[in-house]
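For this depiction, one protein chain was excluded, whereas all remaining protein chains were kept in their positions.
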Amino acid sequence: MRFENPVPLSEIAALIEARVVGDSTAFATGINEIHQVENGDLVFVDHPKYYDTSIHSAASFIIINAEHEVPEGKALLIVEEPFEAYLKIVSSFRPFQPSMDAVSATAKTGAGTVVMPNVYLGNYVTIGANCVIYPNVTIMDYCTIGDNVIIQSGTVIGSDAFYYNKKTNRQAHYKKMTSCGTVVIEADVEIGAGCTIDRGVTGVTRIGAGTKMDNLVHIGHDTLVGKNCLFAAQVGIAGASVIEDEVILWGQVGVSKTLTIGRGAVINAQSGVRSSLKGGASYFGSPAVPAREKMKELVWIKRIPQIWERLNKS
Amino acid sequence: MRFENPVPLSEIAALIEARVVGDSTAFATGINEIHQVENGDLVFVDHPKYYDTSIHSAASFIIINAEHEVPEGKALLIVEEPFEAYLKIVSSFRPFQPSMDAVSATAKTGAGTVVMPNVYLGNYVTIGANCVIYPNVTIMDYCTIGDNVIIQSGTVIGSDAFYYNKKTNRQAHYKKMTSCGTVVIEADVEIGAGCTIDRGVTGVTRIGAGTKMDNLVHIGHDTLVGKNCLFAAQVGIAGASVIEDEVILWGQVGVSKTLTIGRGAVINAQSGVRSSLKGGASYFGSPAVPAREKMKELVWIKRIPQIWERLNKS
Partner (left out) sequence: MRFENPVPLSEIAALIEARVVGDSTAFATGINEIHQVENGDLVFVDHPKYYDTSIHSAASFIIINAEHEVPEGKALLIVEEPFEAYLKIVSSFRPFQPSMDAVSATAKTGAGTVVMPNVYLGNYVTIGANCVIYPNVTIMDYCTIGDNVIIQSGTVIGSDAFYYNKKTNRQAHYKKMTSCGTVVIEADVEIGAGCTIDRGVTGVTRIGAGTKMDNLVHIGHDTLVGKNCLFAAQVGIAGASVIEDEVILWGQVGVSKTLTIGRGAVINAQSGVRSSLKGGASYFGSPAVPAREKMKELVWIKRIPQIWERLNKS
């Protein structure tokens, strides 16, 4: 999430009651997760295992729960509970102020775009030209839709990330990591009926230009979908995965989180992708393996009775 | 289903044209399925196989299609078609009288709760404090939502049970068993976008406190979900199953009806649970087995060609 204007680090420090180590006169331009950080960003870390990665990431300001060396030009904000500090910053700089109008006064739609009845467009939603938004669609705050996009009925764009914190044994329950990210849908995308596309936790869930999705497809938070992909009905993609250009996922395929499917890969129906797959090839199975390998395996399995018989004869 | 006030058994008998065997001066407090009955309830049974279970259940009054001995303090209501009698009682005591206002005048919401545009709240819906009900959500009659609950867009709470009667060959088609049950969602639950949670047929579908669900999850009628469970996207649970506390179901897991998953069990993505599973362990596969067993099996399958080769050499 980018702040509307750069914010003095001292203001952030006061808000979260942090002790600053390093240059406290700097300005923060936003707050992001470790995978999404840019120069000028705040990031938070609460486990020693990730201290070094966070401090040496692109982030300029690290909210942390311990003393640590800090590189030139960066600053630490030391607090007891970095996760609580994150929540405080998000609720302060992007408070939940839902539009109670079905179409927010701050939502914008381009020329030739049709928004049908019973649609909800939240605050600062931007829709390009020549789009059709079918009845009963919901597009939540800050989402951006390109030109010539079709979104069919019942679909939800910008639902919150499914992202909870339950690291410590002190907590008996899951604690929500408030989403302050967004969804960007590029030009010429078509999204079927009854789909759900979650916003990024702090960053962007992106659907690349020309991609087409059938009905009841789920796209998790921070997932990056390339251009001209084809997703059949009931496909589900967990959070923060990368689907490169021209990937085809057939019906009911499931894709795990934080992996990459290479350009032009084809995943057969009902397959389960549990780790990254190279592009330009066809896959099948749960877990998914190269389709030819899976097909051979099915043949081998059919030979077991024959093996058993030969063994008994020998 | 509980009647608003206890009803004289004679009134029920007149309604369904039943002959009473036993104490006809008693009062019935409700009607329920055999799995949900309590003292004071009516229950119905139309197959000799279930006569004994029904008569010796907690139910006080048994709608039945044959003469039978009856224990002290209970009564039989003898009719030709017990299922039709059930339908008559439900349509008489809980008739379908849908609110034609988007938010029924009898729906109640607690302090700090936000109900966004295009939401439908049916008759006698009760929502606690500090909840957020996102746009285009539907909550049907009599459902109860606790405090601090988040329900994301497009989700449906209290749809009818998928429950039909086709026992006899006399019927060419499925006959709906009218739902008169409800859904109870406890405090601190979060439900993603596009989910569907069916009401109980006569009893309750319950989601325990602190449980979190991702998008496009289906929960069947009369299912009891424990506390602090985590269900990833596109999970589906059939009717009347019990999911104990702290169970994790990963993406696209399917769970059959009337089984139990024990406390703290973890079911890997795309698994299919066909029978009860013990808690505290990890499972995988369709049908689901202990995850280590499944992983070993996948390794063994890869050895078949090697076995074949050795057999040919020997």
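Per-chain residue numbering starts at 1, and chain names A and B are given in the order in which the chains are listed.
To be clear about the criterion, a contact is a pair of C-beta atoms (placed from the backbone, for glycine too) under 8 Å apart; a residue touches a chain by one contact, two chains touch by 3 or more.
In this text, all values refer to a predicted model and were calculated from it rather than measured experimentally.
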| field | Of A:N165, A:T178 or A:N215, the residue in touch with the unshown chain | value | A:N215
| field | Identified contact with the non-displayed chain, of A:N32, A:N136 or A:T223 | value | A:N136
| Which of these touches the unseen chain: A:I62, A:V90 or A:A232? | A:A232
| Which one, B:T109, B:T196, B:T211 or B:N228, makes contact with the chain that was left out? | B:T196
| message | Give me the chain A residues in contact with the hidden chain, please. | response | 114, 116-118, 132, 134-136, 150, 152-154, 188, 190, 192-194, 210, 212, 214-216, 228, 230, 232-234, 251-252, 269-270, 286, 298, 301-302, 304-305, 307-308, 311, 314
| task | Determine and list the chain B residues touching the chain excluded from the picture. | result | 96, 98-102, 118, 120, 136, 138, 140, 154-156, 159-160, 162, 164, 172-174, 176, 194-196, 198, 216, 218, 220, 234, 236, 238, 252, 254, 256, 270, 272, 274, 286-287, 297, 300-301, 303-304, 307, 310-311, 314
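Simple rule for what comes next: only the chains that are shown with their structure count from here on.
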| field | Computed distance of Cα centres, chain B from chain A, in Å | value | 32
